[in-house]
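One structure follows; several queries about it will come next.
Every protein chain but one is kept in place in this view of the complex.
As written, the chains take the letters A and B, and residue 1 is the first residue of each chain.
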Amino acid sequence: MLEAIGQYVTRLLSELEQTLSIPTSFVVIEFLGTFAFALSGIRLASAKRFDLFGAFAVGLATAVGGGTIRDLLLRVQPFWTTNAVYFLCCAFAVVWVMAFRRQLVRQQNTWFLFDTLGLALFNVIGIEKSLNLGQTWWMAITMGCVTGAAGGVIRDLLLGEVPLIFRKEIYAVACACGGVVYILCRHYGVPGSLNAAVAILAVIATRLLAVRFHWHLPTLKGE
Amino acid sequence: MLEAIGQYVTRLLSELEQTLSIPTSFVVIEFLGTFAFALSGIRLASAKRFDLFGAFAVGLATAVGGGTIRDLLLRVQPFWTTNAVYFLCCAFAVVWVMAFRRQLVRQQNTWFLFDTLGLALFNVIGIEKSLNLGQTWWMAITMGCVTGAAGGVIRDLLLGEVPLIFRKEIYAVACACGGVVYILCRHYGVPGSLNAAVAILAVIATRLLAVRFHWHLPTLKGE
Partner (left out) sequence: MLEAIGQYVTRLLSELEQTLSIPTSFVVIEFLGTFAFALSGIRLASAKRFDLFGAFAVGLATAVGGGTIRDLLLRVQPFWTTNAVYFLCCAFAVVWVMAFRRQLVRQQNTWFLFDTLGLALFNVIGIEKSLNLGQTWWMAITMGCVTGAAGGVIRDLLLGEVPLIFRKEIYAVACACGGVVYILCRHYGVPGSLNAAVAILAVIATRLLAVRFHWHLPTLKGE
């Protein structure tokens, strides 16, 4: 049974690799990133005592919400509709939360790392997809931010919370930094794959440094 | 005046019958289902002291929200944009709530029945629309759930509540059961209309049994 699922997921991942024409390492990162995003939604849902379906739905919305809004705005087919791997990834995340409930706090740093990796990769995927569709540079940066950050906004709305990224975390700004780096590299003729790697590093660096040194944006003072 | 409205609605319904090419009984169920969905939104809005416009808007969002999200994800024209009957149905539901305010509690069981009928029919409409557009079986089941359940999520968000279906009701799961039954019947060559009938019965049975025997999904324990 488990073996059959494993083979099925492997097949889906290799299809994904062909469809997106990205290297294997990226497919693995995308899978881990999706898993980490789903996990963040499911954990918050379980804290609010959602049932199994609710937790799965919030996890899925967190993981694929950003890319879905990007695809709707770009008027292309939502990316998750052609490959079942995203659904399986979220279902797997629900099982993980049920099985390793007590260990999740200890795994915190691991998931933070995967979440950051996912953010960086989703950002670059959003940027490249937009540019390939002939969008302008500022639309590409925006769509990169939307891909990375909108899932978390949907998650917080479904949980009845004011979106976290509007108040505290350097999250969308990390995406924007990565986007600017990508566009600048491209402008100065850096070759495509190096481009992506530098942008991914920029996002990761910005986020890790922000968390390490408690950076945050200035808060607007109320009247 | 009333007669003229009656004739207009009858004409719209017969147009709908031709457009969707579904039997008359289904058009009547769709009308009653839309009405029951709108009613649930309007009643909750009136409990929050929304004004007439707010109640109408929430009713409309509850009734057509699920199908709209489905159509956006499938990249086809939103179903309610070509026939004014859905708007009239919601306006009629507002009038109903104003006129029969005191009787609504007594009518509870009737509306629960229509709501369940509507859920079952919307689910099958979502499944068939997806399959006709060449989507995979798992996308069809998902789009069936979205058609049936997303309207209620939008309703709860507009009312400032955490979506009910994430925490308590067997609602989306009833849709998923109906979807699996539909796909299995189709796989084993059951003819089209019987297919739909069996799936509709599966949704109704799941929901009624769940309410009768207080079934609910396990809740995820928080950390």
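By our rule, a contact is a pair of C-beta atoms (placed from the backbone, for glycine too) under 8 Å apart; a residue touches a chain by one contact, two chains touch by 3 or more.
Just so it is clear, the structure is predicted and the values come from calculations on it, not from any experiment.
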#### Entry: Touching the absent chain when the full complex is considered, from B:159, B:184 or B:198
B:159
### Listed residues A:47, A:201 or A:217, member touching the removed chain
A:217
### Full-complex contact with the absent chain, from B:77, B:110 or B:193
B:77
## Note on the structure
Missing-chain contacts on chain B, rising order, are 42-43, 45-55, 57-58, 68, 72, 75, 77-78, 81, 84, 87, 94, 97-98, 101-102, 104-105, 157-160
#### Entry: Residue numbers in chain A that touch the chain omitted from display
72-73, 75, 135-136, 138-139, 142, 153, 157, 160-163, 165-168, 172-173, 216-223
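Please note the rule applied: only the chains that are shown with their structure count from here on.
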### Query
How far is the middle of chain A from the middle of chain B, if each middle is the mean of its Cα atoms, in Å?
32
